[in-house]
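Excluded from the complex is one protein chain; the other protein chains are retained at their positions.
Per-chain numbering from 1; labels A, B and C assigned in written order.
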Amino acid sequence: MRDFKSILNFIYNEAISQTEKGKVATYIPELAKIDIDNFGIYLKTMTGENYGVGDFNTPFSIQSISKVLALGKAMELIGESVFKRVDVEPSGHPFNQLALLEVENGIPRNPFINSGAIVIADILISNLKNPKTDFLNYVRDLCADKNINYNNAVAKSEKDTGFKNFAAANLLKSFKNLNNDVEEVLDFYFHQCSIEMTCSQLSNVFYFLANDGYCINKKLHLSNSQVKRINALMLTCGFYDEAGEFAFEVGLPGKSGVGGGIVALLPDHFIITTWAPGLNKKGNSLLGMKALEQFTTKTNLSIF
Amino acid sequence: MRDFKSILNFIYNEAISQTEKGKVATYIPELAKIDIDNFGIYLKTMTGENYGVGDFNTPFSIQSISKVLALGKAMELIGESVFKRVDVEPSGHPFNQLALLEVENGIPRNPFINSGAIVIADILISNLKNPKTDFLNYVRDLCADKNINYNNAVAKSEKDTGFKNFAAANLLKSFKNLNNDVEEVLDFYFHQCSIEMTCSQLSNVFYFLANDGYCINKKLHLSNSQVKRINALMLTCGFYDEAGEFAFEVGLPGKSGVGGGIVALLPDHFIITTWAPGLNKKGNSLLGMKALEQFTTKTNLSIF
Amino acid sequence: MRDFKSILNFIYNEAISQTEKGKVATYIPELAKIDIDNFGIYLKTMTGENYGVGDFNTPFSIQSISKVLALGKAMELIGESVFKRVDVEPSGHPFNQLALLEVENGIPRNPFINSGAIVIADILISNLKNPKTDFLNYVRDLCADKNINYNNAVAKSEKDTGFKNFAAANLLKSFKNLNNDVEEVLDFYFHQCSIEMTCSQLSNVFYFLANDGYCINKKLHLSNSQVKRINALMLTCGFYDEAGEFAFEVGLPGKSGVGGGIVALLPDHFIITTWAPGLNKKGNSLLGMKALEQFTTKTNLSIF
Partner (left out) sequence: MRDFKSILNFIYNEAISQTEKGKVATYIPELAKIDIDNFGIYLKTMTGENYGVGDFNTPFSIQSISKVLALGKAMELIGESVFKRVDVEPSGHPFNQLALLEVENGIPRNPFINSGAIVIADILISNLKNPKTDFLNYVRDLCADKNINYNNAVAKSEKDTGFKNFAAANLLKSFKNLNNDVEEVLDFYFHQCSIEMTCSQLSNVFYFLANDGYCINKKLHLSNSQVKRINALMLTCGFYDEAGEFAFEVGLPGKSGVGGGIVALLPDHFIITTWAPGLNKKGNSLLGMKALEQFTTKTNLSIF
C-alpha cells in the first residue's frame, strides 16, 4: 500500500527548500501582497483518507479554479446547451487572448479561458435568482462548509484594473454572445474569482468530480457523463497554454488559478490541492506543478 | 483645359443609372435609415473653381472621415509625438480587428483604424479645454461655416451598440495606451464620428490638406511636412483593407466613412468629395469609389 | 462482467445502418479509391480477450496513426531530448497550418501535427542505420507480425501532391530544425504514413502503450514514464483541432489517420481500433468516433 503521508512530507520538504519559487501575480494589486513562501497540500482519497501538510488551512484566492465550479453549476442548470455558446477545444494561446475570439465569431474556445468563463457567468446570471448569493451557497454546499466567502477587496481590485476582461466581455457582446449587461456579468465574474478557500476546502469541493457527481454530503449534482466531460475539459484546457505540459508531466485533470492554487484529481481515487503563490511564466503555480508531478511519479497514480 | 463640369456630369449620370449600389451600413441603427439613392459630388480646385452635382448639399454622417480631422488637430496640438502612441503602417486587416492590437502591445497600426482613432481621441481630450466644443469649433473654422453640428442621435446609437469600440478602448487601457476614462474617450469619439456635413462642406474642410496647411480662410494649421504626412497616411491607410485597391484604382490620398462619404485630394490641385451611402463588402462607398476612379482616369490627374 | 462481444456487435450494427458516413479523403489520390462502406473494430484486452467485428482483417493506410509509432521509436532512441525540437501543447489549429510554426520559430506545437511529425522523421533518419527498413522492422516487432509493409504507390502519391508538407519541411529547414535533406526526410515520412495494417494488427502494435512499455512479445520498449507521456500527448493532441471533442466524447488517449483508422486505449485495460474511411469535417473518421463514443459510454470505461 502507498504511504501517502510520507510521500507528501517528502514533497513538502523538497518544495520549501527550493530557492526558485516563481513570481506572485501582480496584475491584481490585492494578490500581489501574498507571501510567496506559503506552501500547502491537501490530499483526500475516496477511501476516506485525508492528509494535509504545510499551509493547507490558510485561505487563498481561488481565482480561475472557480471556473470549474461555475461550469459545473451551469451544466446543473441548463445541461449540455452550455456548449452551444462555448466550445470544448484547447485554445493553444494565452488565457487572455482576444484574437481567437474575434476570428471565431465570439464563441470562446472553452469555458476555462477568460472569455469562456465570462459566457458561463452570463449563463449563471440568467439562471440564478440571486446570482452572487446562490453561487456562494452552491460552493458552500459542495463542501458542507459555510465558512467560505467572497473577498470584496479582491473583486474590486480586479474590477478597477481588469480592462482585458472588459474588452473580452464587450467583444462577446458585439457577437451577441452575452445576454446580460457587461457590468453586471463582470461584477459576478470578479466576485466568483475572488472566493477564498483553503487547500482542504478545495479538495472537499472538488470531491463530486472524482465521485461520479455526488458531493461529500452525498447529494447528486451532475450525471456521470457530465462529470466525465468536465474532467476531460480540465485535462485539455485547465492550464492555459500549458495544458499539454501538465497532462504530460502530471497526467491528471486539474485546474490552476493565479492565486497559486491547483486542484487535480484521479476519478474514483483522490483529489489533491496544492497552494504555492509563485507562478511560472505561463501563469501556473511553479512549485504546485512540481509537487503534483512528483506525486503522480512517486505514487504511479495517473489517468495514463 | 479640362472640362471638369462635363466630366462630373458624365460621372453623375453613370452613377445614378447603376442598379448595383452596395448596401447601407446597418450596424449603426441611425445610419440604416438613409436613402441609398443619394449621390453627390463636389469638386473644389486650388484655382478657385467649384463644381457640385447631385446631392452635394445634403448633410450626411461623416463617420471615419472625421479621423483625419482629429489627427490634424492632434498634430496641431502636440506635433509628431502623436506617433509615439500610434504607428503609421497599413494594418492589412479589417478596420475593427483587435488581434493585431493585442499582438502589438496596444500600439494601433495607424490613426485611421478604430483603435488608432480612439487613441487620437484620448489625446484630444487631454489637450483640449472643452473637447467636444473645441473640436466642433475647429471643424467649423476649417471651412468657415458655423452650420456644422454633431448628430446626438447617431452618437447615442453608436454608444448603445458599439461594443467592439468598447472592447478596443478597454484593450488599449489594459496596455496603458489610454489616459482618460473609457467612457469619456468613447463619448468624444462617437460624437466626433457623428458630425454631419455636406459634400461641399467637406471639400472646404479638407482644403488645408491640399494647400500646404493653410485653410480656406488662410489660417495656417499645420506645417507643410505635417500635411505631407497626413496625406501619406490617407493614401496607405485611408480605406481599411482596401487602401491598396484605392491607391491602385484612384491614385489619390483619401478617406472614406461608413456614412458613404469619401474625400480625396491632389495636393496643390483639388479636393473632391463624393457621397453614395451604399457600401461595398469592405465598407467603402461602392459608387463613390467608382466615381473617383472615373474622375482620375478621365482627367488623368493623380499623384502617380 | 461487461459483455464486450455483444456491445461491439451492437455498435457494428448501428454503424453499418448509418447513411451519413462522411467523406473519404481525396487529397491523396490513392486513398480516394477506398470503399466508404468498410467498417471494422478490433478490441484487445489486457486480460487476453480479443474481439473483432466487420472488416477488422482488411489492411488500410494507417497514415497519421504512424506518428505515434515514430514518436515511440524516437523516444526509444534519444529519450526526452526529442522535446527540445518539438513542443507538447495542443495546436488549436488544423493539422497543416504553417502560421503557428512561423510565429514560434520553427518549433512545432506537438509531434502529431505534420510539422512535428516531420521533425520526428528527421530524428529517426539521423539515428537509424537503414531508416525505412529499420522502422518497418520496429513496427513488425511491436506486433510480432512480419506481414506489414509500406504501400509504395501511396507514398509516391503523397510525394507527388504533398506540397504543404514540402512547405512545412522547408520552413523547418529555414529555422534549422531539420538536419537532413528535405527530400530524404519527406521520402521517409511519406513511407511511414503509407504503412498498411488491419484493425487487429494495430491493436497489437499499440499494446505496449497500454502495457507500461512492454509489447506483446514482452520486450520492453519504453519506460513507464515515457508511455504516460505518449498517452498524454494522444489525449491532448491526437485529433487535430478536434482533440478536445474526442477527450470530451470518448475520454481515451487515441490517434486518428486520414485513412479512416482510429486507435484508442485505456492503460492497463484495453486497446481498441476502428476503421471507417469516411471522415468528418475535421478529418477524423466519422463513424469511428461515434463507435468509440458508444463504446466508452456503454462500458463506462474511460480515463475520466
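Please note the rule applied: contacts are C-beta pairs under 8 Å (C-beta built on N, C-alpha and C of every residue); 3 or more make two chains touch, one makes a residue touch a chain.
All figures in this text were calculated on a predicted structure; none of them were measured in a lab.
> Considering all chains of the complex, which shown ones does the missing chain contact?
Hidden chain, whole complex, touched shown chains: B, C.
> From the list C:I7, C:M46, C:L98 or C:L301, pick the residue that touches the absent chain.
In the complete complex, the chain left out is touched by residue C:L98.
> Please identify which residue in C:K132, C:K164 or C:H269 touches the non-displayed chain.
Looking across C:K132, C:K164 or C:H269, the contact with the absent chain belongs to C:K164.
> Using the touch definition from the top, which of B:E102, B:E158 or B:E242 touches the missing chain?
Going through B:E102, B:E158 or B:E242 one by one, B:E242 is the residue touching the chain not shown.
> Of the residues B:E14, B:E89, B:D134 or B:D160, I need the one that contacts the missing chain.
Hidden-chain contact among the options goes to B:E89.
> List the subunit B residues touching the unshown chain?
Within subunit B, the residues that touch the unshown chain are 87-93, 100, 109-110, 224-225, 227-229, 231-233, 235-237, 241-245, 247-248, 251, 253, 267, 297, 300, 302-304.
> Which residues does subunit C use to touch the chain missing from this display?
Against the missing chain, subunit C presents residues 97-99, 102-103, 163-164, 166-171, 173-174, 182.
Everything below uses one rule, namely that only the chains that are shown with their structure count from here on.
> Could you tell me which chain lies farthest from subunit C when each chain's centre is the average position of its Cα atoms?
B
> Starting from the mean Cα coordinates of subunit A and subunit C, work out the distance between those two points in Å.
32
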